[in-house]
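The structure follows.
Omission of a single protein chain aside, the complex is shown with its protein chains in their original locations.
Each chain gets a letter, A and B, in the order it is written, and its residues are counted from 1.
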Amino acid sequence: MKDHPRHARPHITRDEGLIFERSSPGKCGVDLGAPDVPPASASELLGEEYYRKEIPGFPEVSELEVIRHFTRLSTWNYGVDTGLYPLGSCTMKYNPRINEVVARLEGLATDHPYAPEEVTQGCLKVLHDTARCLAEITGMDAVSLQPAAGAQGELSGILIIQACLADRGNPRKYILVPDSAHGTNPASVATSGYQMRPLKSDAHGCIDPNELDRAMTDEVAGLMLTNPNTLGIFEVRIREICELVHRKGGLVYMDGANMNALVGIARPADFGADVMHLNLHKTFTTPHGGGGPGSGPVAVKKFLEPYLPSPMVVQAADGTYGLDYNRPKSIGRVRAFYGNFGMVVRALAYIAANGGEGLLETTQDAVLNANYVMRRLQDLYELPYNEPCMHECVLSDHRQAARGVHTVDIAKRLIDYGFHPYTTAFPLIVQGAMMIEPTESASKEDLDEFIDAMRAVAEEVEEDPEFVLKAPHTTRVSRLDEAGAARKPILRWKP
Amino acid sequence: MYPDEFQYTKDHEWIRVDGDSGTIGITDHAQKELGDIVYVELPKTGDAVAAAEIFGTVESVKAVSEVYSPVTGEVTAVNGKLAEHPELLNSDPHVGAWLIRVKMSDPKEVDKLMSSEEYEAYIQQAESH
Partner (left out) sequence: MRYLPNSPRDRAEMLRALGYSSIEELFSQIPEQIRFQGRLNLPGPLSEQEILEFFREAAGQSARKYASLLGAGAYSHYRPAAVDALLSRGEFFTAYTPYQAELAQGTLQAMFEFQTQGTLQAMFEFQTLIAQLTGMEVANASLYDGSTATNEAVLMALRLTRRNRVVVAKTLHPEYREVMATYLRHQGTEIVDVPYSPSGQLDVAALESAVNKETAAVVVQSPNFLGAIERFGEVAELVHKNGALLVVTVNEPLSLAIVNPPADADIVCGEAQSFGVPVAFGGPFVGFLATREKFVRQMPGRLVGQTTDTEGRRGFVLTLATREQHIRREKATSNICTNQSLCALAATIYLCLLGKQGLKALAEHNMAKAHYAARQLADVPGTSIPFASPYFNEFVVKTPGNADGLLRELQAEKILGGVSLERFYPELKEHLLVCVTETVSKATLDRMVEVHRNFSVRNEAGAGARSASSRPVGQEKA
C-alpha cells in the first residue's frame, strides 16, 4: 500500500477571502487625476430623480491588494500552463504567447468598430485573411467570423440551412442529431425553431447509413454530425452519408469541434459537408480563458454564401477592404459588430506560425498522442469501441465500476497525481465514459507520467476502492456540497 | 419497502387512493436514481392533470426528471413543504414528500397500474439490464 498524500494547506494563498471582505472605506486602487475641463456637478446635471449617491457594498481596496487577491486566486486554478490537461472534447492545447502580444498591439486592440473603413484597413485585413485561411483549411468557399462561440456558430449554420431550404420552397421540420452528439447540438436545433430527431449509432459508434436512410424523410432538413464523432472515431462512410442526405434534399451540418483531428488530413467540404463551424478556442489556440471568450466562425459552400450573417468583409478590386451590408438573403445578425476580433487575431497568428506543414504535423501529433494513451491503457480500462482513434479516445469504468468506483472517482483521484481530469460520462452512449484528449501539446514524457498515474489508480481501485472514492486528498477544498448550493443558491456576497 | 396500499407506474410514481381522491408521489427507487434532489416544480391547486402526462419536474444537482400523473383529474392540494425542503424527497419519499393530491375523474384508471409486488419485480428486472 502506498503512502497516501496528506491533506495540506500550507500557504497563505490558500485562505484568500472575498475581495469585499478586504474592503474598507477610503481606499482606492487608482488615482484618476483632475479633469482638464471645468468641473461639473453630476448631481446638478442629473437632478435628484436620476442621481445615484453611491453603490452600496462596492469594494474599496488599494492596487496592491487587488494584485495579491487575484494572484492568489489564480494559484487555485489549473491551466494548460500548469500541466497536462486531457479534457476530452475541449482541446486544451498550448496558447502561444506571441498571440497575446499581437492581440494587444495598439491599433488592433483599440480600433473602434464604427471607425471609417479607410482607417481600419489593418483590422479588416486580419478578418479577411483569417476567413480565407479557414476556408482553405475546411475546403469551404466562404466564412463568417461573426458568431461569438461554437454554440452560436451552430445556430448560425442551422439557420443558414433553414434559409436555403425555405428559398427552395420548403424549410422542412426536423434536424437529425446522432445520439453521441454534444449537448449544444440539440439545444441549438431547438433555438433555431427546428425539432430535433435523435439518430441511433451503430455498433461501432458511427452513423448507420441504413438507419439514416429510414430517418431521412422529406420532412427532415438535414443532418448535424460531428466528424470525427465524440468517440474520437472517424466516420469512414462519411461520403456515402452526405450523399444520402443530399439525395433526399437535405443539407449536412458538421460540428467542427473536433477539427484538431483533421487539419491538413481531410477537408469537410471535400467529404460532403455543406456548412460547419469551427472553434477558434479549440483548434486554433485562442485561450479558453477559464470559460470564454470563444469564437465560432461558420464556413459554407458557395451556394450557401448568400445566407451568411451580415455584414461580410470583402476586398475590392483595388485591394482595399470593406464591409458588405447589402445581403438581402442573409440570416441576419447573430451578434453586434463583427465577431470576437481579438480571438481572430490570435488564431491568425497561430496559423501563420505553423503554415500548412506545421498544422499537418500538429494534427499528426494530436492523433499519435491519443492512440498512444488508448493502447497503453486498454489492458486496465475497458475500451468500448476498439477502433483506431483520432485526436481523442474514450475508455470506460466498466471494470472499476464492479468495485464501486466510477469514472468520476478515478478522475478526482487523478487530481492528486497532479493532472487535470479527463472528461467524465460523455459521450452519453458510453456508460461510465472516460474521454481523454491529450492534444499535440503533450510530450511523450507527459503522457508516460499520465499513463503511469492512470495505471496506479487502477491498482488502487483493486486494493483500496474506499480511498479512491474519497479522492481528491490534496486539494485546497475537499468535496463541495453541490446539493446545498442548488437547494439554497447563494449567488452573491452580502454584507 | 414499497407500501402495499399504493399503486405504481412504470415512470416510478406512486398513488394512494382514498375514495375519489389520489395522493401522488415518486418512489424510493426514483429518488435513489436522481440523487440529491434540489428543486421541485409542481402545478397549482385547481390545475388539471391527465393520466400519463407530465405534471411537474424534480431536479437533482445534475439531472432533471419529469413527473407523470398516474391518473386524470384536478389538483386539490400541493405539498408546500417541498419548495423549502426538497431534500424530503430523498429522506421520506413515500410519506412526508407526497407531491400532489388529485380528485380523480376516472378512478378505474388506477386498475391499470402496478401493485407493490409487480413494481418490485419491475425495478429488479430493470436493474438486471
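By our rule, a contact is a pair of C-beta atoms (placed from the backbone, for glycine too) under 8 Å apart; a residue touches a chain by one contact, two chains touch by 3 or more.
Nothing here was measured: the structure is a model prediction, and the numbers come from that model.
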Which of A:Gly342, A:Pro384 or A:Pro465 contacts the chain that the document leaves out: A:Gly342
Hidden partner chain, touching residue among A:Ala131, A:Val189 or A:Leu377: A:Val189
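Everything that follows uses one rule, which is that only the chains that are shown with their structure count from here on.
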Intercentroid distance (Cα basis), subunit B paired with subunit A, Å: 39
Contact footprint of subunit B on subunit A as seen in their complex: 482-483, 486-487
Subunit A partner contacts - residues on subunit B that touch it in the complex: 35-39, 59-61, 86-87
